[in-house]
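All protein chains but one are shown at their positions in the complex.
Note that the chains are named A and B in the order they appear, and that numbering of residues resets to 1 at the start of each chain.
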Amino acid sequence: EAKVLQAAACFPQGSFFAKRFEAFIDTVNMRGKDVVQLNYVGGAPAIGSPFTLVQKVAQGVYDISSCTGAYYQNVVPEADAWKLLERTPAEIRENGGWALMTEIHRAQGLVPLARFNYGMPFQLYLGEGHKIDKPDLSGLHLRVAPIYTNFFKAMGATTQTSNLDQVYTLMENGTVAGYGWPITGLRPGWEKVTKYRVDPGFYDVDLELIANAGAWDGLSQQARDIIQKAALEYEQQAVVEDAKAADASRAKQANEFEIITFTGADAEKWLQTARDTGWAGVEETSPENGPKLRKLFAKE
Amino acid sequence: MNGFRRIDAAVGRVYAGVGTLVGISIGLFALAIAADLVLRLLEWGNLPGMQEIVEYALYVGVFLAAPWVLRLNAHIRVDLLLSGLPRALRAALERLLDLAGIAISALMFWYGLQNLLAAKAFGAVQYGYYEVAEWLLLTVFVAGFVLLALEFLFRMIRAGEAPEALDDAEGGF
């Protein structure tokens, strides 16, 4: 009799950011036939708020999940640092970064098993009439996720949050001048309300595979091996595939949007401000681990 | 019963006050959102954090005013079966429903409390424009369902009679 684990995603079932997790589930279920099976209940928000999902994993409602750090920093404040990773997952597994994150997660009853995205930056997208020519966002009102709120504010923008469903409307009405989003995975329709993309991209889209520590430790060694092996395969695949996907998206967007590219000192200012504000946020909620993580995660 | 009547009426007055406050909060939403828009159109900035305050106020208003709405008998219900029953049977079913209401509210209160304690233990915080502790949000949920359970209990004691009119002060002198 195979051990059955409950699996859930922070993103809608079948959506771009749930797909790799779903493929991973299929792989585990195929290889783990009589050992371990993952029962996929779906993704947020259909199954509940994305912000509560990892908390549910920690409490044992679900056993394993795929989530982005921003959605569960209410449980693990340091999860915010996942987006600031500038080294490959393999590198932080070498340099002790992964081990430190594991220690931090375990204190809340969680274990990070793998990183399912790497090499896919966030971008600033702007609507008609909001062209900029230097790294200065003053006068722009932007729709943000908490991931880059501080960065855009530091660049002079005013910000507002909204649920994803509203982005199109906000842009259509001109309520916001632009929004932040990864280089890929824009919702259908957004291209109609977007005119510019600002380069370079910043931060890194992160999706982690997170398990309940008790459920993980309670599995047989064989079951853990099956899951961990599959997870690492998808992590390595992510490094290759995400770079390709990002390039493909850049090629597509080149026809859709006008690309505003900062170079030299402008690019440097843009990226360094992103980095500094990002780490400042982590250090604020975690003065002890923040600086340690920065040393292991950042490349500066 | 006189004592109950007096308490019932007092509770009713408090609820009416809550209802008015929630109504006023909705009026303030309109003013704040309109002001935010005007500021933006004039390019004078905006009211930062206004949206989040409105969102949380919306939630707080609904859960705190729900007992008031129950007292007004204004929660939507399907009275198809009830209206078809003979009087005695109908009264019995009504009291049974009050009991079900107490049970459901009590469970919601209990699990709300569990969630509150867990959120507190975890230090779960919503990071938006404001940092809001989740346990703080849940106190409203918990309080709301305590009051709802009480209100269902009051309904049961009143046994179908309308709540005491608010102006019972006239009765004495």
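Keep in mind that, in the parts below, contacts are C-beta pairs under 8 Å (C-beta built on N, C-alpha and C of every residue); 3 or more make two chains touch, one makes a residue touch a chain.
In this section, contacts and distances are computed from a predicted model.
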| message | Considering only the chain that is not displayed, what protein name does its UniProt record carry among "TRAP transporter large permease protein", "Carbon monoxide dehydrogenase subunit G", "Protein-glutamine gamma-glutamyltransferase" or "Urease accessory protein UreF"? | response | "TRAP transporter large permease protein"
| request: From the listed residues A:172, A:217 or A:233, report the one that touches the chain absent from this view. | output: A:172
| task | Check each of B:12, B:61 or B:163 against the chain that is not shown and name the one that touches it. | result | B:61
| field | Residue numbers in chain A that touch the chain omitted from display | value | 4, 6, 13, 39, 41-42, 45-49, 51-52, 55-56, 59-61, 162-170, 172-175, 187-189
| Positions on chain B where the hidden chain makes contact | 19-20, 22-27, 29-34, 36-37, 41, 51, 54-56, 58-59, 61-63, 65-66, 68-70, 72, 74-83, 93-94, 97, 100-101, 104-105, 107-108, 111-112, 114-116, 118-119, 134, 137-138, 141
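Methods note: only the chains that are shown with their structure count from here on.
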| Length of the line joining the C-alpha centres of chain A and chain B, rounded to whole Å | 37
| Can you name the residues of chain B that touch chain A in the complex? | 40, 43, 45-46, 48, 51-52, 118, 122, 124-129, 134
| said: Can you tell me which positions in chain A touch chain B when the two form their complex? | reply: 51, 55, 58-59, 73-75, 108, 139, 141, 146, 158-162, 175
